[in-house]
Every structure is written in C-alpha cells, then in structure tokens.
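With one protein chain removed, the remaining protein chains of the complex are shown where they sit.
Entry: chain A
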Amino acid sequence: MNRFGLITHTAPIVHLITLIVLAALLMAGLAGTEFALSRYLANAIGQLAAFAVLAISLDLIWGYLGILSLGHGLFFALGGYLMAMYLLKHSFEITGTVPDFLQFMGWKEFPFYWDGFEFFPYALAAAVVMTTLISGLFGYVSFRSRVGGVYFAIITQALVYVAMLLMFRNDTGFGGNNGMTGFTVLFGWPMGTSGMITALAVASLLVLAGVLAGCNGLVKSRFGALMLATRDDETRLRTMGYETLRLKLIVWCLSALIAMLAGMLYVPQVGIINPRVLSPELSLEIAVWVAIGGRGHLVGAVIGALLVNAVKFWLSFAAPEIWPFILSGLIVLVVLVFPNGLMDLAKFKLVRPMGPKRLASDMGEARP
C-alpha cells in the first residue's frame, strides 16, 4: 500500500524484471564459452524481447487508458526504418557497400534526406522527433474531437495501411517493396557474428527490463491512478477538474515512443525491414498478444507476446499454414472464455488458500 492508497501487487512484476536482468547477465557471461546459447536461440530471445517491449507499449494505452490502437505497427516501423537507415548509411561509410535499393533505382547516391543518418545519435533523435510529432498530431486531433473506442481503433488501422501503401512505392527513397536489408556494420562492429547477436539480445532484454520498470513506476503512481480513472469514466474525471486531453496525449506519445524503441531493437536482429511490418495484420497481432496475456497487466503483456510469438516461431517451421487458424482460435477463446486473458487463470487457484476462511468452510463441511 503506498500513499495513494494503491493496493500494490509488486511481487510478480519485480520477479519478472529480476528474471529478465538475470537472463541478460547470464547470456552475457556465457558468451564465448561452450555453454553459450546457439546463434539461433540467442537471436530468437532478442527478437522476442523486442516484441515484448512492443506489447507493453500497447498495453499501456489499451489496458491502462482504454484506448485501443490497431495501428501500433506504424510506430514500430518508424523506429525500424530509421534504424535501418542508420545501419545502411553506417555500413556504406565503413565498407562502401551500396544498398540494393539504390542499385535497383539506378541512383548514384543517397537522397538528401539520408544526410546525417550515419551518426546513430542523429538517427535516434530523428526517430524520437518524428514519432512524437506524428503521434502527437494524430493524438491531438483525435482526442480533441473526442474520437474514441472503436472509431479510434479503425482510424489507427487506416493510418498504418496508408503508411504501408506509401512505403510500397519504390520512388520514396526508403527501399520500396523490397525494403532495406544487407546491414553489415553496427557501431563499427561487423554484424552477424555470435558476439553481435548475443550483444543485441542482451541489450533487448535490458531495454525490456527498463521499460517494464519504468511503466510499472508510472502505472503505480498518482498519474497511473488518473490513467485508470480516465479508462473507467473519462467524463467523471474531467468534471473533477482534470484535463484528460493532456493526460491521454502524454500517454499516447509515450506509448508510441516505446513502440518505436521496440522497432529499433528488432530491425538489426532480424536483418531486414520492409513495408509488411506496416500491414494491418501485424498491428492486429499486437492487440492479440496483449489480449491473450491479459490487458491492464504489464506482466500479462510480456507473457502474451512471448507465448504467442514462441508458438509462431515454432509453427513457422512445423506447419506455417495452420498459424492463422491457431491465432484466430486463440482470439475466440480469449473473447468467449477469458476476457482478461491468461490473468483469468489466476482465479482458478490450484491450491486452496489457507487461513481462517478455509478452516471455517472445512469445519462447516465436516459437520453432519
């Protein structure tokens, strides 16, 4: 119990954060020894961590603020594309490799808006500014007109679709339908080595732990209580003197920035970005991760992202064609049986709690 009267369920999330940090340290410590994870497994862990960060970004606005975005792939892709631009420009500076898309287009040099992307701080700053501007403008216009619920979700879906169509064009200088690939150097180090794969996975795990800790701090604060109040009854909160427009805008932009961060972690690990990241299906899938894990629980979002993606990784080898059916089946199950996702399972206690209640009921039953 803290001073805002929050009933603090700190234990599970503290355990999860500790676990993630330990896993990261263990991976880093074992790197180069005979106990090191295989490159495939280390890479999969790193990608899963990036997806978990993406799931948290959606849970923050959907679970805690009640705003469903079906277009969060937009911010994920934004981070991913700008990271890819850095990687290509940086690789070009070091090795002289000309990116494929420049050759396809018959261009002799990078378009002018690629200037500066060889510096990572510039790419990072560009990503932060662009994400804040786009999410801020879109959020302001929507929340100002009090667009919410399903209407907001549909508009976000349309937005990500428009972005996909734009990025499919080959003349934009962002890789077109082939996207960007062929990253060879990151921060001066060659990519694709075991060391780099491990380092990226460890970095992703640490970012995941940091984002979890930060979001947990936010939702447990007074501001977090106001987020829940906005979710439960926005008019009620507004008529108590709170500018909910500002609150929603802050959390919306923060959520977009976290999604952007996930994209920046994801792209160097998967080695490619193309407009398919902007397909409505991916953005819908993020919502499925959160729904399955249990929205309004940060731990749930992480577990949902890990679980669904682990099954997907596995099925993409075993039986890729049945994946859509599994995914739809999970959605139906969540909607019909577990409205709070896996968090509903917590109610079915495997062991009955000990205590006065237990004793009383047992004694009651024992009497004839």
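The rule is simple: a contact is a pair of C-beta atoms (placed from the backbone, for glycine too) under 8 Å apart; a residue touches a chain by one contact, two chains touch by 3 or more; residues count from 1.
Keep this in mind: contacts and distances are computed from a predicted model.
Peer 1: Leaving aside the chains on screen, match the unshown one to its UniProt name from "L-serine deaminase", "Urea transport system ATP-binding protein", "3-oxoacyl-[acyl-carrier-protein] synthase 1" or "NADPH-dependent 2,4-dienoyl-CoA reductase/sulfur reductase-like enzyme".
Peer 2: Choosing among "L-serine deaminase", "Urea transport system ATP-binding protein", "3-oxoacyl-[acyl-carrier-protein] synthase 1" or "NADPH-dependent 2,4-dienoyl-CoA reductase/sulfur reductase-like enzyme", the correct UniProt name is "Urea transport system ATP-binding protein".
Peer 1: Touch as defined at the start, partner being the missing chain; which of A:M85, A:M180 or A:L247 qualifies?
Peer 2: A:L247
Peer 1: Just one of A:V21, A:I94, A:I155 or A:L228 touches the chain that is missing; which is it?
Peer 2: In the full complex, the listed residue that touches the missing chain is A:L228.
Peer 1: Using the touch rule from the top, list residues of chain A that touch the missing partner.
Peer 2: Those residues of chain A that touch the unshown chain are 1, 3-7, 222-223, 225-226, 228-229, 231-233, 235-244, 246-247, 296.
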